[in-house]
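Report on the following structure.
The full complex has more chains than appear here; those shown keep their coordinates.
Residue numbering begins at 1 within each chain, and the chains themselves are lettered A and B in the order written.
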Amino acid sequence: MIEINERDRAVFEAGIKLGALYHQFVGTPISTETIDDLSRAMEQSVILQPYVRSVSVMIDREMVEKRENPEFRYCELEGRMLHVNLQILYKNTIAYAELAYDEGLDYPMMSIKKIEEM
Amino acid sequence: MIEINERDRAVFEAGIKLGALYHQFVGTPISTETIDDLSRAMEQSVILQPYVRSVSVMIDREMVEKRENPEFRYCELEGRMLHVNLQILYKNTIAYAELAYDEGLDYPMMSIKKIEEM
């Protein structure tokens, strides 16, 4: 029997936040002109949640531009447009996690990049 | 057989926008401090869409305050917190629609308030 430790908790919380962000906001109508305000609102929705030390949400401007419907001049937020860096602080452990589009796999990949014990 | 006219189109588009807004954003983590940025991002997601003449999204501050979890200091956006005014312009017809919490029915009610032909 393995005890759940601080590190498990930090890493688990990181996963929760990325999964939540993704499925809350994918599908939102977006254009190059609303990228800044939408990414800011997304960051704020994360930073409110427990154990979040910092988060940055970047939305790929080129991809948005390319996907904008020529007739209606907007598109929808897709997972592959997102680049998110997240730090979770649980007690003395920091988990650094990322959501980034993996071109090779054609997949919005979430990963743990680093773990620090302070 | 009844022909679909401008007025039908304006009213239909109003319904689409309110239904979409509601189900895109309900569930988003929110606190009294993020109300302004979230409502702005919500407005922008609507204004991008076809035939929208104007939209205002208000989130009920008192309700958010009351719902904030005492331990974690945030809550989730609920339909009953929303007050939305929307104008759709389709050709020469303006449809004014609203989403507002109906206390009697305990229901976030969407309605057409007015139709104008210019």
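What we mean here is this: contacts are C-beta pairs under 8 Å (C-beta built on N, C-alpha and C of every residue); 3 or more make two chains touch, one makes a residue touch a chain.
Everything numeric here is computed off the predicted structure, so don't read it as measured data.
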Total copies in the full complex, given that 2 are placed here: 4
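Methods note: only the chains that are shown with their structure count from here on.
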Separation of subunit A from subunit B, taking each centre as the mean of its C-alpha atoms, in whole Å: 26
Of all residues in subunit A, those that touch subunit B in their complex: 20, 24, 27-31, 34, 37-38, 40-41, 44-46, 48-50, 72-74
